[in-house]
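Just passing along the structure, written as structure tokens.
Of the protein chains in this complex, all but one are displayed in their positions.
By letter and in written order, the chains are A, B and C; residue numbering begins at 1 in each of them.
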Amino acid sequence: MNNKMQNLRDEIILRSGVNPSKCMACGKCSATCPAYNEMEYHPHQFVSMVKSGDIEPLLASDSLYKCLTCFACVDRCPRGVEPAKLVEAVRLAAIRQQGANHLKPDMVPDMLDDDMPQQAIVSAFRKYTK
Amino acid sequence: MQIKEYKPLIVAFCCNWCSYAGADLAGNNRLNYPAEVKIIRVPCSCRVNPMFILRAFQRGADGVIICGCHPGDCHYTSGNYYTRRRMALLFSMLDFLGIERERTRVEWVSAAEGAKFATTMNDFVEKVASLGENKRLEDLRCKR
Amino acid sequence: MQRIGVFVCWCGSNIAATVDVQAVAQALKNEPGVVFSTDYQYMCSQAGQDMIKEAVAEHNLTGIVVCSCSPRMHEATFRKTAAAAGLNPYMVEIANIREQCSWVHKDIPTGTEKAIILGKAAVAKVNLNTPLTPGESPVTKRALVIGGGIAGIQTALDIADAGFPVDIVETKPTIGGKMAQLDKTFPTLDCAACILTPKMVDVAQNDKIRIFSYSEVEEVSGFVGNFDVKIKKRARYVKEDLCTGCGACVEKCPMKKVPNEFNLGMDNRPAIYIPFAQAVPKVATIDPNACNMLKNGKCGLCARVCTAGAIDYTQKDEIIEEKYGAIVVATGFNPISMDKFDEFAYSQSKDVITSLEFERLTNAAGPTAGKLVRPSDGEHPHTIVFVQCVGSRCENCAEKGKEYCSKICCMYTAKHAMLVRDKYPDIETYVFYIDVRTPGKNFDEFYRRAVEEYGVKYVKGMVGKVSPEGKKLKVQASDLLNNKQLNIDADLVVLAAAIEPDKSARPLATMLTASMDTNDFFTEAHPKLRPVESPTAGVFLSGACQGPKDIPETVSQAGAAASKVIGLLAKDKLTGNPCIASSDENMCNGCSSCERVCPYGAITYVDKEFRMPDRTTKVRRVAQVNPAVCQGCGACTVACPSGAMDLRGFASNQIIAEVDAICK
Partner (left out) sequence: MKASYFPGCTLKNKATHLDIYARKCADVLGVTLEEIEEWQCCGGVFTTSKDEVATKLSSVRALKEAKAKNQPLITVCSACHNVIKQTNHAMEDTQFADKVNRYMGEDAYDGSATVYHYLEMLRDLVGFDKIKEKVVNPLTGKKIGAYYGCLLLRPNKVMQMDDPENPQIMEDFIRAIGAEPVVYAYRNECCGGYIAMEDPQSAKKKSNRVTECAQIAGAEMIVTACPLCKYNLVKNGSELPVIYFTELLAEALGVKEVSNE
């Protein structure tokens, strides 16, 4: 792990409040994840990859935007690891980079339909942009 | 008058089952700590009456440390919990009397922690030495 | 005034290299009470000991100070030497000038100075030593075993084998415990009943063993060798001595819809019942919550069909008082409740069951006569999913699961899956595991056989969600090795629930003043060297009450506990530690402070008559220490506000004398 990755790893751990060392690799987070099939990297991989400092592939992956923040992994984890918070911290590390917003305002009109609640739009903005 | 190098006088109460054995282990491993530390063996840290500590200060001790088993490991199941509570009270009273907090300490040292015993004593002696002589409670009539 | 001899040991060069031993001996010669002082190369050697003995005779010594290695090393040696010389062994004190002086200090002046001070402290202490004699107490030669599972049964049999009478107290109507509910046992696959029931019969036929079934321990007082125990024998409304166990009443009872606890509620039993065919004692019991006769006086059918006249609706709970020399705790375990784990849909579907329920479901004496079917509709299952570690190895979920590994689940799950595949090769079996833990004789071989020979599909990963949909259980799980999420349509899901100590253990521990860990497992006196003894003298531990255990481990621990009990009961008298607390009755004001801090319950209060100066008498409540129970920690001496309580061997004035000597 080089210095930069070490720092990023520490920052992610600090920001999320998650200690990936608590993970016992049972895979229940990935077993319970509703977005599993859309993800390239799955919740348990986020935990183990952050732990080992292998963060670059995560930053580049679309998986960051597939998490639904439904917290199933958080509540069902037997070790209290809270993978969803880790996913969010990695996502923030990605979208906080300049020009890296995942969702841009001019993309939004095409995504809407008449019934789409405001809730969806504000949530998506909060999750995908900085 | 001859100026003597200041060396603090430290009394250490060690419970027989953990900390005294820890001190023995420090010896077995030849881990140095200052000779100012003199150990008194008690069956359990809860045998240490606050009176003993006051007595030590009265007689000119500069620091008193009590060592017991780690919480949950007491040979007598709960003795060290009593120690913890009693000493919390005593130390705050001593603080009130002007005896610096650093002059008293409770430390948990297991029979396997020879190294911890030595580092604890080194640290404690250093802290007490930096405070200088204990004058507040010393009874000059008992002065050596 | 004491006449003290000081003996400074060189320990070869161990001490002599950094301590000027002659200077130490010389300096201590002038201490008060010291009449003789010398040094020698090896005090612990025969020659050294002889030297001490000669000095005692020659100088008429009353106390001895040995400046040598740690008292943990040779205190016992020098006490024996003193005794051989005709002194009380407790008139010896050791100044530790090796481990705590010569070995940790580098230069001779420093080491010598400290050694002298340590020697002075020891002399100051010996000046105040008094001869101590250990107390003795008699031993009641009878043991009590609490819990009648395989642990209690084995312990009782072994104790009885040595010729001592044993009583077993069991809360259920029969002994046998969890093992009686099991089908087969790993790793040999012999049937649990076939190996357990002969032992149960042995217990019943052993004239040294009494069984108090349907009973519980109500009160314990006393101490090692002399426990007084009250046992509540609950009314079973059947006279045990008359009932022949013929079962006519069970057959005729009209109230047939009571959930059968022996089959974990998977079928029903009548209000009067015998838990299973091989029950010991084979005596019927009436469930007062279900029996019409007991509830509203209408029925009485069982009394009419009983030719032995054993039914007695007026029976009352009975208290039995008995004395015991030793108590063995064998209260066992239970699977935890699955209420908080409903992601596995235990409360939503009858086809999601625990492993213990699965045992009953495959047991020939179980609710389905051993035919493996879905509990919901009685149909043959095609796919079974086993989930391991449900509630085990959980962090921070005290109200949900357990932090520890339950130890037995890996093996019984392998057994279940293997047996299914053996009997019904058409059934697909999946086992979801985090780790497979098989450290036992022939255990890993057994697990490998399940995988390799029986084709059980082991998947590294966990089940995340079970969703009952129509007749199927949709199981969503992770397969970590293939990095896939699996969706399996299962017919039966079996949860390997964590195990926890029986709920009766906590109140029992309080009664026994025996300590427990945060999980309510009993604590052993030493985790490695005294694994079957409780820190409370006279209380022993057998089986899963001390920690999760499988049957072979339980049986060996049960035997070990029995041997400890036999060792105790074989003694006519117990010799105690003389360094114990004692109270000065004249100073005690009966405040109970000492009683409250005593971890052993060694302190009691008596009303005692005291003669007053004016020749009147006055009755006062004063503390009394039971010398057989006190372990000598000294907590009470500090709690005592009047200074009445003191600790022999570590008396307050002795410790103060040491403090003074060090600070002089």
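Here is the rule we go by: a contact is a pair of C-beta atoms (placed from the backbone, for glycine too) under 8 Å apart; a residue touches a chain by one contact, two chains touch by 3 or more.
Bear in mind that the values here come from a model prediction, so they are computed numbers and not experimental data.
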What are the shown chains that the left-out chain touches? A, C
Residue of C:G378, C:P439, C:G470 or C:P613 in touch with the missing chain, whole complex considered: C:G470
Residues of subunit A in contact with the chain not shown: 14-17, 34-35, 37-38, 65-66, 68-72, 74-75, 82, 84-85, 88-89, 92, 103, 108, 111-113, 115-128
Residue by residue, what part of subunit C touches the chain that was omitted? 339-343, 345, 347-348, 465-470, 474
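Just so it is clear, only the chains that are shown with their structure count from here on.
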Quick check: how many Å separate the C-alpha centres of subunit A and subunit C? 47
Averaged-CA centre spacing for the pair subunit B and subunit A, given as whole angstrom: 51
For subunit B versus subunit C, what separation do you get between their C-alpha means, in angstrom? 35
Mind pulling up the subunit C residues that touch subunit A in the complex? 343, 389, 393-397, 401, 434, 460-465, 476-478, 480, 483, 485
With touch defined as at the start, can you tell me which subunit B residues reach subunit C in the complex? 9, 11, 16, 20-21, 23-24, 26-28, 30-33, 35, 38-44, 46-52, 55-56, 59-61, 75-79, 82, 86, 118, 142, 144
In their complex, what parts of subunit C are in touch with subunit B? 70-72, 96, 98-101, 103-106, 110-111, 113-114, 117-118, 121, 515, 523, 535, 579, 597, 599, 631-635, 637-639, 647, 650, 652, 655-656, 658-660, 662-664
